[in-house]
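Got a structure for you, questions after.
Of the protein chains in this complex, all but one are displayed in their positions.
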Amino acid sequence: MEKPLLEVKDLAVNFKREEGFFKAVEGISFKIWPREVVGLVGESGSGKTAASLSLLNLTSSRGKVGGEVFFDGVNILTLPERKLKKFRGRQIGVIFQEPMTFLNPVLTIGVQIMEPMVEHWKISWGQARERALYLLSEMGIKDSERRMKEYPHQLSGGIRQRVMISMALACSPRLLIADEPTTALDVTLQYQIIELLRRIREKTPMAILLVSHDLEVVRELCDRVMIMYGGRIVETGGIREIFKDPLHPYTRSLVEVSPSFERVAWRLPGEDAPFSYQSNIPAGCRFQHRCSRVSRECKGAEPSLKEIGGKGWIGNSFSFHRQVRCWKYQEGALEKDEKPL
Amino acid sequence: MYPFFSRRIFHAIIVLLGVSLLTFVMMNLAPGDPYHLDPELRFNPEAVARWKELRQLDQPLHVQYFSWLKNMLQGDFGISLVHNKPVWELMMERVPATLLLTGTSLLVSLLISIPLGVFSALRKGSFWDQVISSFTLGGVSIPNFWLGMLLILFFSYHFKWLPAAGMRTVGMEFSLLDYLKHLLLPTVVLSVASAAYFIRYVRAGVWEVIQQDYIITARAKGLGDMTILLRHVLRNAALPLITVISLHLPYLFTGAMLTEYVFSWPGMGRWIVSATLSRDYPSVMAINIMVAFLVTLFNLVADLLYASFDPRIKYR
Amino acid sequence: MTYPLLSVKNLTKYYKKEGSLFSPPEDEVLALDDVNFDMYEGETLSIVGESGCGKTTLAKLITRLIEPTRGFIFFQGKDLISLNPGEMRKIRRKLQIIFQDPYASLPPRMKVGEIVGEGLEIHGLFKGGKKMELVKRVLGEVGLNAGDMNRYPQEFSGGQRQRINIARALILHPRLVVADEPVSALDVSVKGQIIKLMQDLKENYRFNYIFISHDLTTVEEFSHRVIIMYLGRIVELASTRKLFEKPMHIYTRALISAVPHRKALRNKEKFILEGEVPDPRNPPSGCHFHPRCSFSQDICQKERPFLKDMGNNHLVACHLY
Partner (left out) sequence: MILGKRVQKNKIFIFSLVIITGLFLMALFAPHLVSHDPLKTETENWLTPPGPDNWFGTDRLGRDIYSRVVFGSRISLSIGFISAAIMIFTGTLLGALAGYYGGIVDNLIMRLTDIIIVFPVLFLIITLISLFDSGFIHIILIIGFTGWPVVARLVRAEFMSLRERDFVQAIRALGASDLRIITRHILPNALDPIVVAATLSVPAAILAEAGLSFLGLGIPAPVPTWGNILREAHGYFRQAWWYAAFPGAFIFVTVMAFNLLGESLKDLLDS
């Protein structure tokens, strides 16, 4: 059987703040298999971006990353910076959310696409140029020769995001982390980028971790999804199961707004979490303040991430479990939940 | 790109015209008439009238301004009331000395401040960063004329290593070493404040750049630290520094004036003080115009440099 | 006689900085090109389009936060553009705006009570205790507590801040509220709550609102009519039901196609657009949409299509019809 490409164990990210540490991500564990496309969904502040960037130790200097990240069996978090650099860009590529700020304004996009190849493959700029041109045309950019000489501010939003993707794919990484790749774009462009990612997914033997706040985007591309809330994973499962039968109340609130959701909506009574919810973590379930079905046990202790039901399969080689972090499912209380309130 | 250049040059011309107008207004605010200082003219109305006619002082103000401006453009700044020599000649004797001093210290302070500032930003909060920050605080706070006196006390009077005054040893034949020796202390004194000021900006600028999203991108590509620093950080941090230098220039001249005074450096700074004390208005105004002209010129060059380095401006 | 609550005639806005001696003349940027529509009492009108379509410009023009290049805005029969600043300030009581960004739209150093009550003070309506009482009541109505009056905006989440914004606008009992993407900065689970709140309040306060959005799905539930905009122009205007049932303009169809997993469209043809919205500094000739339109003909490049009534007040600007 194949080994997982990425195995994350107990990942934690803490940010140093004036008032002490603030836990952005706490105890996250998951695996990504080769060629698999996994979604990581959560609202702003849920820790999804911190979690994805911490895989390569790219959080700012104030962020402390804990836990283990095995890439192809190597624990890359324990590597010295010098060796970790060999993974960044080469084994794992990253697409960022806002192409305008994540591209260097004073360098031509050509240089920015070529530099990871020059760095990792030790090839000449001339050789890198060939591949850069190829990548740009693969991204559907016409007159790539001219584009190579342009600066980010001269490009439109859609082209910038394509440049960003070319950059991440430059060294043919084995894992692609895409952090909200469509969020900054207009609706019709989002669609184009999703289609582009779908094509890339079919053409390259690359695994993708797609980070997004939008379950619909994830649904378009992913096999499997993990839902985060308050720095924790609250539910995981195959994308179809999640849409058909969301277990965690938070997941349910996300799925309910989907136009295709056909069941009775619960409607969350609670407001979105007050902005400091992470510095002031409640005892018990983190979702309790917004949950419509909160009971006494939810306020006592935090539920664990529990495996539910049998194994799911991706293709026929990788298996996974459905998991949920909610008291309702801790003691086989499944039936109770089936009836809408 | 060319519209930007021509507009910028036009702007500089407008500023210079404003400068000349302001100077002209100040000159006309001068109490009494300059000829009052001349005992021969003082009690001789006919001579006064002739004197006035000669200098076109009987014309309306705007005519006077334009003829003054015309003269000035031809290098005629009038006659010094004290030295009885054309101001232009006096200026040509002194401008090079000031430019030598300010130029050297600008260069020195940049050579010191860029590496220190970059280092400080990369190691923000470290022991050495704090040492450098303390130095910059002292540097911007210390009155440079006092610093000059202290240095003279130590290096000239106490240790007798370096000369305390002038540009060269009087009566000695030209020697580069002698020049450099004379230049050393004034340069140090003048550079301290500028270096401190530049370090702060370089530090803040580099720190800001390394917070930017595109630095995360560069790191995510697995680039080496040196590549990131040189290609991604410094290129972006260097641009604002050009502006900072040009904004700092007037302060450099102010510092030069005091430094020249302390070290008896034969430049414009010392001259404007003596000219002011002796109410030699043509000289005072000429110096003002000259300095403002130099600053404007440098600002213009800085802006054009900035524009040709920053792709975002080039295409506007 | 009944006249429309709001009537927009030939409204055009170019952003342009006149080149002076000292600053560069900037290229003319097209924001709004000859826009016409009426809005009637009791209706909720939505304006939908992507970035650069002029929807935010339109919001700012209607509330006269910026001046139009050409055109007229009649509000309750009055020509807003001709009003002098004093008259305009008075009429603002009836004409409110809610901004997109809940973080930027509240003054950071004022307490919520002061923020919400400021409108009353400006218009000299209530002061002191009476004012505070009213503020308390309105805060209650938008789902906040009286105790929140003494807190600062930073202490609230995005959704709560948007509630404060709504309270600030509603305390003056406006006739028309222009809501410029009020929920697009909010998380998915909060969006619905804010929209529901606005609908509930509409019943109580009897105001009308223009809802601006980039997202067609958001507006489907509650708006009576929808305007679709593209690069400064209205391309389609119809009742919500008709628009979703029978979208006419290719752009509208593409917008609807872009909504993932829309049941209604699952079996219908999908329109996927190539390319991007063109540069508004240099808009295409003729129909602004023609470079991205797969049905583009010669005429589309030459002539601008005007809005045509296809029956039942379904207006579309396209040479195909």
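Going in written order, the chains are labelled A, B and C, and every chain counts its residues from 1.
One rule holds for everything that comes next: a residue touches a chain if its C-beta (ideal position, glycine included) is under 8 Å from a C-beta of that chain, and two chains touch if they have at least 3 such contacts.
Because the structure is predicted, anything quoted here is derived from the model rather than measured.
Trainee: Identify the visible chains that the left-out chain touches across the whole complex.
Mentor: B, C
Trainee: Out of B:Leu150, B:Leu180, B:Leu230 or B:Val301, point to the residue that touches the absent chain in the complete complex.
Mentor: B:Leu150
Trainee: Touching the left-out chain: which of C:Ile122, C:Ile272 or C:Ile299?
Mentor: Counting the whole complex, the residue in contact with the absent chain is C:Ile122.
Trainee: Just to verify: which one of B:Met91, B:Val291 or B:Ala307 makes contact with the chain not shown?
Mentor: B:Val291
Trainee: Considering the entire assembly, which residues of subunit C contact the chain that has been omitted?
Mentor: Given the touch definition above, subunit C has residues 20, 22, 60, 63, 65, 88-93, 95-97, 99-101, 104-109, 118-119, 122-123, 165, 168, 172 touching the missing chain.
Trainee: Extract the touching residues of subunit B with respect to the undisplayed chain.
Mentor: On the subunit B side, contact with the omitted chain comes from 11, 14-15, 18-19, 22, 26, 29-31, 137-138, 140-143, 145-146, 149-150, 152-153, 157, 250-254, 257-258, 261-262, 272-273, 276-277, 279, 281, 284-285, 287-288, 291-292, 295-296, 299.
One rule holds in what follows: only the chains that are shown with their structure count from here on.
Trainee: Let me spell it out: compute each chain's centre from its C-alpha atoms, then which one is farthest from subunit C's centre?
Mentor: If we average the C-alpha coordinates per chain, B ends up farthest from subunit C.
Trainee: Centroid of subunit A to centroid of subunit B, CA atoms only: how many Å?
Mentor: Whole-Å distance between the two chain centres: 54.
Trainee: Round to the nearest whole Å and give the separation of the Cα centres of subunit B and subunit C.
Mentor: 53
Trainee: Which whole number of Å gives the spacing of the CA centres of subunit A and subunit C?
Mentor: 32
Trainee: Multi-chain contacts in subunit C: which residues touch at least two other chains?
Mentor: As it turns out, subunit C has no residue touching two or more other chains.
Trainee: Going by the touch rule set out above, which residues of subunit A reach two or more other chains?
Mentor: Residues of subunit A never touch two or more of the other chains.
Trainee: Would you tell me which residues of subunit A are touching subunit C in their complex?
Mentor: 43-44, 156-159, 186-192, 195, 213-217, 219-220, 250, 253-254, 257-260, 267-268, 271-275, 290
Trainee: Where on subunit B does subunit A make contact in their complex?
Mentor: 211-214, 216-224, 227, 231-232, 235-236, 239, 309-312, 315
Trainee: Note which residues of subunit A are touching subunit B in the complex, please.
Mentor: 53, 56, 58, 60, 85-90, 93-94, 96, 98, 101-107, 111-112, 115-116, 119-120, 151, 153-154, 167, 170
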